[in-house]
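Below is a slice of the complex: some chains, not all, each in place.
Labels A and B are assigned to the chains in the order they are written; within every chain, residues are numbered from 1.
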Amino acid sequence: MTNTTTPDKLDLELLGQQMHVLIGELYPICRSITGDGVRETLRRLQHFLPLTIHEVPTGTPVFDWTVPREWNIRDAYVKNSRGERVIDFQKSNLHVLNYSIPIHKKMSLEELKPHLFTLPDHPDWIPYRTSYYKENWGFCLSDKQFLKLSEDEYEVSIEASLKDGDLTYGEMLVPGRTTDEILISCHVCHPSLANDNLSGVVVACFLARELSQLPRRFSYRFLFIPGTIGAITWLSINEPRVSQIKHGLVLAGVGDAGPLSYKRSRRGDTEIDRAAVYVLRQLGPDARVLDFSPYGYDERQYCSPGFNLAVGRLSRTPHGTFPEYHTSADNLSFVHPHSLGESFSACLSIFSVLERNGTYLNTNPKCEPQLSARGLYRAVGGSTDGGASELAMLWVLNLSDGGHTLLDIAERAQISFDSVHRAAIVLEEHGLLRECFKQSPAVTSEAPV
Amino acid sequence: MTNTTTPDKLDLELLGQQMHVLIGELYPICRSITGDGVRETLRRLQHFLPLTIHEVPTGTPVFDWTVPREWNIRDAYVKNSRGERVIDFQKSNLHVLNYSIPIHKKMSLEELKPHLFTLPDHPDWIPYRTSYYKENWGFCLSDKQFLKLSEDEYEVSIEASLKDGDLTYGEMLVPGRTTDEILISCHVCHPSLANDNLSGVVVACFLARELSQLPRRFSYRFLFIPGTIGAITWLSINEPRVSQIKHGLVLAGVGDAGPLSYKRSRRGDTEIDRAAVYVLRQLGPDARVLDFSPYGYDERQYCSPGFNLAVGRLSRTPHGTFPEYHTSADNLSFVHPHSLGESFSACLSIFSVLERNGTYLNTNPKCEPQLSARGLYRAVGGSTDGGASELAMLWVLNLSDGGHTLLDIAERAQISFDSVHRAAIVLEEHGLLRECFKQSPAVTSEAPV
């Protein structure tokens, strides 16, 4: 990855289809912020990746929070008086209010109604609802289904358990030449929702596999964690190592048909913000850049004021701005192989800029060096076209005073980052440039995860 | 004023009418930069306010200036040979060049003419002219009146005195919880001109009365002073206490029908500049924000480089940009109760922002605190609308790192200041926020004025 942008060589359509297949495999599992759904999901990812699965016991204090009891569910239904399952968890795990407490009781429709959630604006869709931190039970169903419910005595059953157990998350470090880390974080707690966030999970998974095979300056840390409580738990346990995170990306909703969007970190103009904005602008005018806000996914935790990490978020259509968000319509047909491939490729491009975004010193800063004596300049002078690569070399030489990264130079020169990087490599090979290494220790042994 | 924006509760129309009545009462008095006109004006304000009246003797050196001799006038006229008063001070005090030296003499029209001032573009209006620092005498009259003057022998009489005496100004401190001051300054030296500046005088008067009844962090210092020489005199005498002035507002021309305008302080982006701009933008697209210039009212002195105070100016139509400026047409019908009420209300709103514009520290800066455990978060998760107040809380928590005021947060979040302030109060009540107090000593006893 040091000298070339790898994405071009990859068959992104094929990778997109493979990612879509993996989403299909994970889709039926009933996940929540704790429980066997997450465990089963992570175990399947282990077929692809040497992922470490961590378990954190219920009751562990994590900053202002406490790891909650573990929730598992076996079955749930509402039966009418004829014994028919009018709402059936077996048909969709979205039917159950996630984290519902167990219940088995007969009741009238009136008694049942306060526990039913529908979407009148989208009468065919089942909403996704949760009640993690307030004990409650409930069912989600389509408004059409709801309107068919008549006065009756209903048997309501949720065979769930909410007991001391563990919070489960997956982690993998792809070590690089230095211990400086790029964090890639995705949430893995949603049940049958494809874009939010199996898309993020599979893109992270494929990135980890791809990056393992590329030369790299950075170490890449992948987190597959329950949203909010998982990020809080990880940060709490790993606080001493947080300072190694130099850049980070939350992946969420990266499979829909909308254009890519990048949400800036709280700091707003960090190196990953600039690299991501650069890469997205190359992708065309549709790609959007959003300012930070404290509403969203786990960037909320990474960018809380006590951490304030350089972590942005890559998404496609932002959450909450498409009607399928948190409904049964966020299904396998809502995510597209092409989009998955493009999101994957954009991530690699961003990382590739970060990998190559060195700061150099012109070893010959007084006047220009004689490029022609080194075969770096056109032989016959006087013509109009200086040649793009010569111009890139002149820019790199002119701005390599230790105060400009290659991305700074590319932006000021309005020349592609690749051209600027190629010029830097050539100049370095001729001894005209010397990289200013940042104080980041090299990896001495396989870093523990 | 700490928790709510008071203006909404007030009957602004009624207050506007009351202010207009007070303008009517003060209008006939012949004021100047010294003399009984100012004294009489301040005495009448004492019916409303516990105003202190200060007298500074003629000859007192005040920076580069000296307090001038006191000017008083009893009568003035120009009589024709038939003994008719063709120009009569008793009809309008604008007829006399303000600060005219005494004269009693007969003369031809030719001899008189260099001492007559008219406005040919507005033939019915009497101009307002002064000659404070160069001994002179003269009359101002409408151009129509002027054109009727025929060759004749005129008796010219100005029964004025220009003698050692005092410069008079009024001052009032409304003490707050701290000795940090907000300065409200208006000029009180113009004769029968309603907008410039009886409007400023009555708005300041009503503000002093209103603020006395509101809880307040700041102490409010009101100055009713002659323009230029008054501000210079006050600053010269009170130089040691100038550092207590944290914010300030000059009020001038706040009664006409034009939209509100705020002129920034010399520093341009101080807290009062930002608060005033915020409040004016809420008032709609007509309100204007003007950059500082060293031409205008007493902000010239407060913003001189040796003081450079955070003092802006609130006006409606800026001086010099309306034809009625400094003419007899700036009369009682040129000022409107509604405008006076709105100007008054805008001042209160600006002060209310300043009063509440705290800087806070998130007591739990690492990751988000668990709002739901404190009943601050919606019970059922997953739906699209996070709720405006939750969003405001998240913003306040995220940016309360000691480096952002609530106004900073409101502007970055594009949420109303009131919402942000409410969120801060709720979070502070739950121990999630702690205000960073600035080093401003509390008032130990009634501050001397």
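Just so we're on the same page, a contact is a pair of C-beta atoms (placed from the backbone, for glycine too) under 8 Å apart; a residue touches a chain by one contact, two chains touch by 3 or more.
Quick caveat, the model's predicted, so the values are computed rather than measured.
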Where 2 copies are displayed, count of copies in the complete assembly: 3
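In this section, only the chains that are shown with their structure count from here on.
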Interchain centroid distance [CA atoms averaged], chain A/chain B, Å: 55
In the complex, chain B residues that touch chain A: 362, 364-370, 372-373, 379-384, 386, 391, 394-395, 397-401, 413
Chain A to chain B touching residues, read off their complex: 62-65, 97-98, 117, 127-134, 136, 138, 228, 231-232, 235-236, 239, 266, 293-295, 300-301, 303-308, 320, 325-326
